[in-house]
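For this view, one protein chain was removed and the others were kept in their places.
Up next, subunit A:
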Amino acid sequence: MGTYILKRLAISIPVLFFISVGAFVLVHLTPGDPADMYITPDMTQAQIELTRASLGLDRPLFIQYFDWISNFLTGNLGFSFGNRQPVLDIIGQRLSPTLLLMSLSLLVAYLTAIPLGIIAALRKDTLTDRFIIGWTFLNVSFPPFFLGLALIYIFAVKLDILPTGGMSVLGAENGAEDLIMHLILPVIVMASQFSANMIRYVRASVIDVMHQNYIRTALAKGLNRRQILWHHVLRNSLIPIVTVIGTDLPKIIGGAVITEQIFQWPGIGSLTVAAINSRDYPILMAIVILSAVAVLIANFVIDILYALIDPRIKYGK
């Protein structure tokens, strides 16, 4: 197992390298120029060139990349083109709101989705099942911006019981109650997206396991439905569920672009949108690398979980 972990780590280094090259090229290929932000109509061409040079954009692309990666390897992610602050500080500020929002959303989503999925599977083809499946269908069909705006309209505009967005009311910073009020709507929007997906996977997986021959064996042993569910069904239906968790996990760091934008949540998602709009290359690169690392870590965690759940899965030495 130890060597397996080392191997995985070793493989992730070239993976990250190629991702960084690809991302760097793509980011620089996008139409638009970061220097545009500094340009005023009365600037001469020479002044514009000077601005570009001050951002380092006049050099050949591979030199720029080399510059970026050598800084990156020393732990320096550069400075934002926008406010000239260190990228690391900006990311650091934006990371905790996203971590808070996304992990809470995932928690709420899984805590509701797993029991609902199991109930739907056990009551397959009954009214309860139809209702749960219909509910997930509704959730998957509503785009998050629509659900978000609808919730804002109802609870913030009409009923005026919840804030429209942001993380806190001015002057009420650090108040836990205030934070919770601001979390409710975005968490509902995110959780409904995550849970709808999860319910369907849990239901399908549990139904699949219930049809396995070893469940019939368990029944013939004299176990009741509850014992069969706990001792034989759940663990075996975990594998596809863990796969879904694996695709959800990186979003804890990557954030939700649309939902954060609608609720003006000061997280990584809205930072991404702002960085794209202003062609803030250093920020964009940092977000891409951060997301790539998150995906690699999530995949790694998932692979370890597979081996823990299913004894048939063993990783070579």
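Here, a contact is a pair of C-beta atoms (placed from the backbone, for glycine too) under 8 Å apart; a residue touches a chain by one contact, two chains touch by 3 or more; residues count from 1.
Quick note on the criterion: contacts and distances are computed from a predicted model.
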item	value
The complex's invisible chain, by UniProt name, from "Peptide ABC transporter ATP-binding protein", "Fe-S cluster assembly protein SufB", "N-acetyltransferase domain-containing protein" or "YeeE/YedE family protein"	"Peptide ABC transporter ATP-binding protein"
Of A:Pro60, A:Gly75 or A:Gly222, the residue in touch with the unshown chain	A:Gly222
Missing-chain contacts mapped onto subunit A	212-214, 216-224, 227, 231-232, 235-236, 309-312
